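Removed from the display is one protein chain of the complex; every other protein chain stays in position.
Up next is chain A:
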Amino acid sequence: MPPSCCGCLSQYTHHHLAVFLLTFFSYVLLHSSRKTFSNVKVSISAQWTPSISNDSAQFSPAETWENNRLFADEKQATLFLGALDSIFLFSYAAGLYLSGVIGDRVNLRYVLCFGLCGSAVVEFVFGTLTEWLHIYNVYLYCGLWVLNGLLQSAVWPCVVAVMGHWFGKTGRGFVFGLWSACASVGNILGAFLASSVLKYGYEYAFLVTSIVQFAGGVVVFFGLLTSPKEVGLSLEEATGLGPVETETDSHKPLMSDEEEEEEQVEAYARRRRSAKPQEDPPPEPPQAIGFFQAFCLPGVLPYSLAYACLKLVNYSFFFWLPFYLSNNYGWKEAEADRLSVWYDVGGIIGGTVLGLISDFMGKRSPVLVISLVMAMGALVGYSRSPNDQLINAVILAVTGFFIGGPSNMISSAISADLGRQEALRSSQEALATVTGIVDGTGSIGAAAGQYVVSLIESKLGWMSVFYFFVVMTGGSIFFITPLLIRETRDLWRDRQALRRQL
C-alpha cells in the first residue's frame, strides 16, 4: 500500500483513513438517531395526548384536538418516555454483553451492518410507520425499543474491535481519543437533523435519521475492511507497531512502549521478515474468546466496574444537564441546550489530550486517576457555579474534560488495549467481547443511575446529586487503584532500569 505522507503518520495507509472514517461515522449516525429521540420527545408526547384547555371547554373539532388518547396528559407521556429511556439502556446493556461475543465469532462487518440497518428499520417502524398508520400502543412501543436497544448494542463493540485491529498500541490513545468524539459529533448531528425536519412532523425526524443510518449501513457493507489481514497486511505491519510481544517484555502487563523506538522498529522488522513465510499458508482462524474467560482477563473487571461508576456520571450529565440548567438557574430551554454542548466539547478535548499524554507515558491508569481526582474538584466547583452563563460554560467544559475524557478513554482506547493484551496471544478475537463487557457494565451503571439521580433530586435536591457524582467518581478511582499501583510500580522499575543502564 502506498503509505500516506508526513512524519509520524507515515505508518498509516489510506485503508486506515477509510476505516477511521467509516467506524467514526457509523457511530455518529447511531448516536444521532438516539439524540433524535430525545429531541422529539415534546412532539411525540403532544401527539399521544389530547389538548388541555384551561377552562373545562374542549377544543373543536375533536379530530384535531382531542382524539388521540394514549395518555391523559403530557406528564404521563413524559413518564412513559422516561421509562422508554430506561428500557432502552437496560436492553442496550444486555445486548452489549451478547453482541460482543457474537462479533468475535461472526464477521464484524456483517454484525455491524446488521446492527446499523436493523436498528434503522426498527426506528422507522417506531417513529414513522406507527404515526402514518395511527397505531399508538404502549406495548408495541416498548417491544420495539427493547429490540432497538439490542440491535444498537451490536455497533459499539464492532467499531471498537475494527479500530483495535487497525490501530496498534502506539498512538492508540491519541487516535482513539480523537475517534471517540463520535458520540458527541452524533449528538450535534442528531440535534441538527431533528430540528431541521421537525416542523414537518416528528415522524419525519425518525424517517430522515433512520434512512441516513440505513444508508450508512449500506456504505459500511461495501467499504469496511474489518482487519488489515483482509488486504494482506499483518496486524503488526498495519501499524508498524503491534501489540506488545511476549518474548521481549513478558514481565510487563499491558501497554509498555518504554524501549527505544529504533530498537523496537528493528525488532519488529526482523520479526516481520521471519514471520512472513510462516504466515503465508492459510493462517489458522483465530479462536474467539469465551465470555467468562474474557471477564477474567486482567484489567477487564476493574475497568468495567470503574466505567459503570463513570458512565453513570457521564450519562447523567447527558440526560439531566439541560433540565438542571433551566431548573436551577431559570435559563431558557434553548439556552440550556446550547450551554450543555460545552460538556461534550470538554469531553472531546479531554479524551484526545489524555489519550495523547497516556501514549507518551505508556501507561493509562495514572492519567485516568489524576484526571478523575481533578474531576471530583471540578464537580464540587460546578455545583457552586455562580449564575453566570460564561463562568458556568467554562466550568462545564472543564468538568467535561475531566469526566468525559476518561470516560471516552475507558470505552475506546482502554477497551482496545484490554482486548489485545498479551494474555491473548493464542486467541486474538477478544476485542469485541471485551469492549462489550466494559461498555455493557457501564451501561447498567448508567441505566440504574438515571433512576437514582431522579430519586435523589426529588428527595434531597441538586446539591446531593452532585455529591453523589463525587462519590461515584471516587468509586471509579477505587476500582482503578489496583491497576494504578501495579502500573506505577512498573513505571518506576522501568525508570530505575533505564537509569542503571545509563
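Note that in this section a residue touches a chain if its C-beta (ideal position, glycine included) is under 8 Å from a C-beta of that chain, and two chains touch if they have at least 3 such contacts; residues count from 1.
Everything that follows uses one rule, which is that contacts and distances are computed from a predicted model.
Asker: Looking at UniProt, which of "All-trans retinoic acid-induced differentiation factor", "Pex5p", "RING-CH-type domain-containing protein" or "Nicastrin" names the chain we cannot see?
Answerer: In UniProt, the chain that is not shown appears as "All-trans retinoic acid-induced differentiation factor".
Asker: For the chain left off this view, which of A:51, A:137, A:387 or A:496 is in contact with it?
Answerer: Of all options in A:51, A:137, A:387 or A:496, contact with the hidden chain holds for A:51.
Asker: Looking at A:224, A:345 or A:413, which residue reaches the missing chain?
Answerer: Among A:224, A:345 or A:413, only A:224 touches the chain that is not shown.
Asker: Hey, which chain A residues sit against the chain that's not shown?
Answerer: Residues of chain A in touch with the missing chain: 14-15, 18, 22, 43, 46-47, 51, 53-54, 57, 59-61, 64-65, 67-68, 107, 197, 199-201, 204, 207-208, 211-212, 215, 218-219, 221-225, 227, 229-232, 285.
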